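With one protein chain held back, the other chains of the complex are shown just where they sit.
Labels run A, B, C and D following the written order; every chain starts at residue 1.
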Amino acid sequence: MATRPARDLIGPVLTARAVTRSFGPTVVLAGVDLTVAAGETVALLGGSGSGKSTLLRVLAGLDDAAGGHWTLPGAAAVVFQEHRLLPWKRAADNVALGLAGPDVGGRVARALAEVGLADRGRAWPAELSGGQAQRVAVARALVREPDLLLLDEPFGALDALTRLRMQGLLRRLRAQHGFAALLVTHDVEEALLLADRVLLLDGGVIAEEIPVRLGPAPSPDDPAFGALRRRLLDRLGVPAA
Amino acid sequence: MATRPARDLIGPVLTARAVTRSFGPTVVLAGVDLTVAAGETVALLGGSGSGKSTLLRVLAGLDDAAGGHWTLPGAAAVVFQEHRLLPWKRAADNVALGLAGPDVGGRVARALAEVGLADRGRAWPAELSGGQAQRVAVARALVREPDLLLLDEPFGALDALTRLRMQGLLRRLRAQHGFAALLVTHDVEEALLLADRVLLLDGGVIAEEIPVRLGPAPSPDDPAFGALRRRLLDRLGVPAA
Amino acid sequence: GGEPADARGDDAPLRIGYQRFGGLSLVKARGAAKNVTWSLFESGPALTEALKAGSIDIGQTGEAPPVFAAAGKIPFSVVGTSEPIPQGEAVLVKADSPYRSFADLRGKTVALNKGSNVHWLLVKLLEANKMTLADVNVKYLKPAEGRPAFDNGQVDAWIIWDPYFALAERPDVRVLADATGLAGNREYVLAAPDAVKNRTDDVRAFLDTYRQTTDWGIAHPDERAAVLAPELKIPLDVTTRALARSAKPLAPVTPEIGAELQAIADSFVGLKLVPGPVDIAGRVDGRFNEAFR
Amino acid sequence: MTGPALAEAPAPVVPSPAPRRPRAGTARRWRRLVSPVALVLAWEAAARVGLLSAEKLPAPSTVLATGWRLAADGTLGVHLLDSLTRAALGLLIGGGLALVLGAAAGLLRLGDDLVDPPVQAARMLPHLGLVPLLIIWVGIGESLKVTLVALGAFFPIYFNLYAGIRDIDERLVEAARTCGLGPAARLRHVVLPGALPALFLGLRLAIGAAWLSLVVGEQVNAQTGVGFLMMEAREFSQTDVVVLGLLVYALLGLASDLLIRFAERRTLTWRRGLRAT
Partner (left out) sequence: MTGPALAEAPAPVVPSPAPRRPRAGTARRWRRLVSPVALVLAWEAAARVGLLSAEKLPAPSTVLATGWRLAADGTLGVHLLDSLTRAALGLLIGGGLALVLGAAAGLLRLGDDLVDPPVQAARMLPHLGLVPLLIIWVGIGESLKVTLVALGAFFPIYFNLYAGIRDIDERLVEAARTCGLGPAARLRHVVLPGALPALFLGLRLAIGAAWLSLVVGEQVNAQTGVGFLMMEAREFSQTDVVVLGLLVYALLGLASDLLIRFAERRTLTWRRGLRAT
């Protein structure tokens, strides 16, 4: 991941208005409004089956049947909930997929190293563990240095340590390249650690929007962190222990 | 899930001695020793790619190429890391797969209701969200009331509230039926909340075994809980915040 | 089925193989023979193949197929024949073509069915014009393939027998030569050894019927054409024209017939058209000759 | 069955997607008729203006008239029925055998080792070249035609079934095993549904192969059948009947395609879901 001069992006990198999507009679998205500013990280929380993945697919331009209006920047990269690696390409070739420009090999190798898989580049996807495959998918998204990252539970299958490392990686790259990110996650702490703003998807609409103002290096031990965490968990219906 | 009189099982429900497994030159399991007593819940922690899923496959009798000795009870049920639902069967039929005995329909419906999917029984797996599919897989394992449950990150794709509910469900069923469980998880708190014992897989062997003695209703606010949590995280290499 | 005759019981029907335009067609069309089953074959070689397989007891072909069958060591006897039918096969060319005699076809393409009576005619034509097989470009095509090839000018000449001959005779088609003075073009009745040995009476009775029906047909040409046209599914006028020159009385097999066949065989062997040597004269069996007198 | 993998050009910038479109199902069904109809019209036109001589290819109207005549006098029905009977019988026998052997080779290592090599060798045996031997073995009657059809139908079904079984996701089989499914139950719940799409494809190819074999088989001592009808017409250069025969085959092709599509839609509903996500 070569450094790239941070761009001065003006205006939101992603806007969506009144996005709707139904499967037959079931309305999953009932009118979602959403904006992501350049360089901003937005976390998207919501119950299982609330429509987070559906929304991400719509925003990525993969869903023809959705209604509403949205714009996407030219360069968006997606990490899906399943890894979606091409089974017939080795890990490194999966990362290199569609990559143009100079030194593709080097960039791929660096990306794999950054997700901790420097030595697994020649493995077939079927030979990777669940967490390894997920990290390759993350590397595939990061290596193209997009303006916007759409991430659907990118760290769900990772152990605590690897997850911390990946969170650190994401923060560092964001500081370096200034990309924006829309991050679906189930982990409230992760949302607070990474995001500038947390959105809550419920009943097919953005039911709550919570800005996170915890400074550049948020810590779970911070009382403000604890308060926000409690507020989010309450909103999600998790009772206090 | 009809109640069943708790059995008096004597001796361990699962024993494994010197289990080894390599993929070509890579040794993944270098000699794992493991015992799970009847009715006991054992959590298995380990880094991404440490061999947890591989071990579970071996113990489930699905791996011919492994070395060592192990015994399995007649009735073991497995929840894999991916959901592995048959795409050509609706959710309910997936749960009913191989189920014999009276009132299969009723048992399946109750199992789906318990994982919060009472109304999704007629959905195809491809129509389920990530978390929903995972819950159907859990229902498929629970409905057969096994002596031993092998669970590979069964709650990884679940939001905080659903995850809590599922943990509660597991605890309740265990109290009811007295089954044993080997639970792979990345969530240290989950391990401590659910398990009687925590095993740490590292370098191809069980590197650490930590008994959890926190009483019947452990709470994260308990100082003993915090200490154990810290100890595990240290062992996993996660630095203190 | 392929079971031999003696395994099928005495009162089992006699199995007859016939070709579309052979003399036996009339027997079938009139329903003259009792207790027989009929099998239709596309060509003589296909019929002798069934003879080999033991699938038929009696069959009828032109003059070359018995030679090829004998070369193939197929067990059969020649039990009957017909008077010569030299006008029943001919060399056809397009009416506007420059060819006036067979000799003009030197270096040209000629289509014919391999192993049939016309194959022998070709040999005789070449011989009469002091040519060899190398002097013409032979294309071996079955009747169904020869017609489109000839119609579309992909071959210069087509040697063919009735009724395909009569069907192809149209204003834009000219007969260059027929077999008159060259080949006998007889029909031959072949019988399986089993049938000859074990069902002599049945075979004789059938051959009797065959001769009577043929004689009736010659005596009543109009009725014959009327019976055969729908059976053959070709127009009445074509049927009439073809029958007028091609339906000849049956004849017994004599040593001369054997010699005639042997000459064909020897000639084919000489031309390396069949792997030799072939003894066909020995296949002639005159025990049913009474039926044909 | 309808979502193409690469149908539309990608739109990395999606400014404003179209509102819900009306169901395009019926429109598409009609559009599928466009090219066959256009082909027939072009053919008729070419014949009318004399571009195609009646010998080369008679006009569709001529062929239809012939078809009407033969259908009216019952000829066509009789021949068609006989051909269909032979094809059905041969398909049943060849298909049944292919199912048994294909399953044995696909499922069992021993079956693979014992069954597959001879089948691979026999695969290239042009069964139509076997006719002289078959005449000796099974005679020249109905059994010859049925045998030829069975031989023709065997291979596509065998190979597609074999490949279909081999392509089943091993992980699903494992999951079924852990659910306590024995071999027979796994066959029923995992292998069969998983191999079904491939089996359908094999069936399609087998039906085509069956007709092909029949055309040749019905030239050996047949008195009925569409193949016989065509052969007879060939001998007498009745091109209109030959083309009629071909047309009948084409219609049978379309009809069987519709049937199989219908069966696929019934049994493979789950794939629609797969496509929708």
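By our rule, a contact is a pair of C-beta atoms (placed from the backbone, for glycine too) under 8 Å apart; a residue touches a chain by one contact, two chains touch by 3 or more.
Here the structure is a predicted model, which is why all the values come from computation and not from measurement.
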| item | value |
| --- | --- |
| Contact set of subunit D toward the excluded chain (per top definition) | 1-7, 9-10, 12, 28, 31-36, 39, 55-57, 106-109, 112-118, 120-130, 132-133, 136-137, 155-156, 159-160, 163, 165-171, 173, 177, 180-183, 186-187, 190-191, 197-198, 201, 204-205, 207-208, 211-212, 214-216, 227, 230, 234, 237, 239, 242-243, 245-246, 249-254, 256-257, 274-275, 277 |
| Residue ranges of subunit C at the interface with the undisplayed chain | 45, 49, 52, 68-69, 71-74, 111, 114-115, 139-142, 144-145, 147-149, 151-152, 154-155, 274-275 |
| Interface with the undisplayed chain - residues on subunit A | 57, 60, 62, 75-78, 80, 82, 84-89, 97-99, 124-127, 140, 144 |
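Everything below uses one rule, namely that only the chains that are shown with their structure count from here on.
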| item | value |
| --- | --- |
| CA centroid of subunit A to CA centroid of subunit D, Å | 47 |
| For subunit A paired with subunit B, centre-to-centre distance based on mean C-alpha positions, whole Å | 27 |
| Centre distance in Å when subunit B and subunit C are each reduced to the mean of their C-alpha atoms | 84 |
| For subunit C, residues that touch 2 or more chains besides their own | none |
| In subunit D, residues with contacts to at least two other chains | 276 |
